[in-house]
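For this depiction, one protein chain was excluded, whereas all remaining protein chains were kept in their positions.
Coming up: chain A.
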Amino acid sequence: MTTDQGGTVATVTYRDAVRMALQDALRRDPRVFLMGEDVGRYGGCYAVSKGLLDEFGPERIRDTPLSEGGFVGAGIGAALGGMRPIVEVMTVNFSMLCLDQILNTAATLRHMSGGQFSVPLVIRMATGAGRQLAAQHSHSLENWYAHIPGIRVLAPATVEDARGMLWSGLVDPDPVIIFENVMLYNMSGELAEDAGGVAIDRAALRRRGRDLSLITYGGSLWKTLGAARQLAGEGIEADVIDLRSLRPLDDATIMESVARTRRAVIVDESWRSGSLAAEITARIVEQCFWSLDAPVARVCTAEVPIPYPKHLEDAALPQPAAIVAAARAVMGR
């Protein structure tokens, strides 16, 4: 297959796309190395880094002990010292053990030092529910990081972004956290063989509609697009915005859409209280209040630790049916 520009296109999984991004970065820049639990010999807990140890060796594909605070902190130090570390934390749930290093060191060093030091570090974490892993392995805490000034927070939802955001994150002189939703790793999509970095500060309009704006990111993008297709069958045409960057938020894209459609539903896999959806709602109200024809609605995860049984996990998470219902409600149907 070929692109418009005449390049070739391949079908790859999201997991492959992340691996290709890692490989590319490791080949391009000798300062880049990957470190984290089981990234080497085990091949990554979600098999993302499988094979990289063979190509790059144990110095650059560095298995760490179970010491999240220690190795994330070491990543910060290595970045300060001139390296370009990519640190993998298995899942956001375990990142609570290194939250201190991220919040109190990585995010503050530039400011505390009066601009003398920067931390060019990329941290990758898996996030999200859907695999029946219960209450200590299923949460979506991206929003906690999006709260912190001094770091950039990215959420690739497509193979193109999974491939492209890592390089752009490495080029950024400040700490960047990339959240990979666990339900996306097996998803496949088309990727140009010469695909490279992508812009990381703009949201993307993944579907253009007219009647309302569905605003989402990460794993919920695909559920939201599914809901949008169903709504189209009922004559409701939705914009679907993929935020891509959770910090900073691309207000311009959000407000352009909402000002046009006059209605907004935000779909967010975190808990409703204090969610990113709450922040976006506030911004819409601040910036688009006079354009709105209906109150802003939110579809979030029920305020319960994620339960193990499938029927309860499904019920806890944002699902297409709930998105459709929320959209109908803001349309007054």
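Note that in this section contacts are C-beta pairs under 8 Å (C-beta built on N, C-alpha and C of every residue); 3 or more make two chains touch, one makes a residue touch a chain; residues count from 1.
Just so it is clear, contacts and distances are computed from a predicted model.
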| item | value |
| --- | --- |
| Undisplayed chain, where the name is taken from the UniProt record, one of "GTPase", "Pyruvate dehydrogenase E1 component subunit alpha", "C-type cytochrome" or "Amino acid ABC transporter ATP-binding protein" | "Pyruvate dehydrogenase E1 component subunit alpha" |
| Touch with the omitted chain, as defined above, among A:G196, A:G274 or A:P305 | A:P305 |
| Identified contact with the non-displayed chain, of A:L97, A:V171 or A:A259 | A:L97 |
| Contact with the hidden chain (one of A:Q132, A:S188, A:Q230 or A:S291) | A:Q132 |
| Sites on chain A contacted by the missing partner chain, in the whole complex | 37-38, 41-43, 45, 63-70, 93-94, 97, 131-137, 302-305, 307-312, 315-316 |
